[in-house]
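Handing you a structure now.
All protein chains but one are shown in place.
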């Protein structure tokens, strides 16, 4: 049993790490801008398409295959730089203070547009580029073979989490961001340029989603519909952790991974249902997620 | 329960009521009673727990300890909607209105709520409700604004509109949270006159939080002074105003 459950769990954890990047971005944008971006998952698939395209180009041009690693990061940065400021300054900014129905609809409209743009630019066939996986090879621990790339994914998720803590706690920009999250009115009274903070946070959120997508291409590839599927999974993970709670999202990603392994073991048909069942159960017990706090209305 | 024993006991009674938020004790074992046809004012410095007390009485907050009775019946820990149905109607410091409905629609909804909201497909807008709503509006001098969207009413009228909603429930007890705050001092007495007349005509009892000492002196039968979650003093306005401790801690701050 150990021989099967551990590799299954590592596999599930590597997948969860990818979703964690998306949920991380979603929850970051929510905590700073108080907006649930329904189009967030689309940046995962766009990141995946861009990194797959660049990776395929590097290979076909005969360049050093190790260049595919920095290409993953560059793709995500490219997507974030291209879409982040543009979308935040135009569509998203307009919805501030207009209620969540408008915000959800506006970003759903954006989602529809991005879905078709991807189809128009990248076509409908799937992309697959696994040079990084092949380069890293595999490792045998206790008679079980693991893909090094998957272990790298899990490590990267942990690094991202730690990096965010360091950023918030030890840089000027990070501290300002924390003030904006804690109290928007006070931060404006203090003279913090909240509009700039919103743009930065939104762009950073997109970068994280695109990074998740870029990192996913070597193991899973990318095909139409990926954005929509990822969106709901990231929703589930962010909601389980508590919207706005990065550590919560990390824990939620691990729980979801464990639930999937359990499901594969006990009821294989329920594999895809597991994340949502976990979400329902958690939210029934703690409506604001594992780490979330409710806001009380004063009258 | 016989009507005899019901009239012998206070309309509203609270015993040993306590709640705290973290380390702050907003109510710390409070005893309180309000008789039928009494107008009782609560005064005290900011943060003394006045609004918290109203929230406890009307069910918005649940006390950690203690009990509340209305007309001898326990209402402790009931939800606001059940306490409303028992006969306590509340008006708020910040007016709570259905801002995208007209004033008369607000009133008719309150009347329908009182009569029971489940009425099949009968329209809300009907003769009987409209007439009654106009009656309440006339009582409080708002008849001219019946068709105005409540969101566009000026602040002073919004406060009165909020009070008319409480009136429409035909309550036994009216709970008012600073009925005249945010209103100019001239308007303040006009609102209070209208309100007092209306309450007398309906035979209502009232519990109200008030900052303005002139208003309190002129209209309250009895004053209860709050400080740090306690009732510090109580009595007629004259008695309370001559209490040096009260003058220092409350009036001085106000």
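Every chain is named by a letter (A and B) in the order it is written, and numbering of its residues begins at 1.
Criterion: contacts are C-beta pairs under 8 Å (C-beta built on N, C-alpha and C of every residue); 3 or more make two chains touch, one makes a residue touch a chain.
Criterion: contacts and distances are computed from a predicted model.
Undergrad: What protein name does the UniProt record of the undisplayed chain give, "Phosphatidate cytidylyltransferase", "Germination protein, Ger(X)C family", "Metallophosphoesterase" or "Branched-chain amino acid transport system permease protein"?
TA: Answer from the UniProt record of the missing subunit chain: "Branched-chain amino acid transport system permease protein".
Undergrad: Of A:6, A:56, A:192 or A:273, which sits in contact with the chain we cannot see?
TA: Candidates A:6, A:56, A:192 or A:273; residue touching the omitted chain: A:273.
Undergrad: Among A:113, A:134, A:166 or A:190, which residue is in contact with the omitted chain in the full complex?
TA: A:113
Undergrad: In the whole complex, not just what's shown, which of A:6, A:161, A:192 or A:228 touches the removed chain?
TA: A:228
Undergrad: List the chain B residues touching the unshown chain?
TA: Residues of chain B in contact with the hidden chain: 58, 60, 79-82, 84-85, 89-90, 92, 96-101, 105, 108-110, 112-114, 117-125, 165, 169.
Undergrad: Spell out, residue by residue, where the missing chain touches chain A.
TA: For chain A, the residues touching the absent chain are 36, 38, 91, 94, 98-102, 104-106, 108-113, 115-117, 119-120, 228, 231-232, 235-236, 239, 243, 269-270, 272-273, 276-277, 279-280, 283-284, 287-288, 297, 299.
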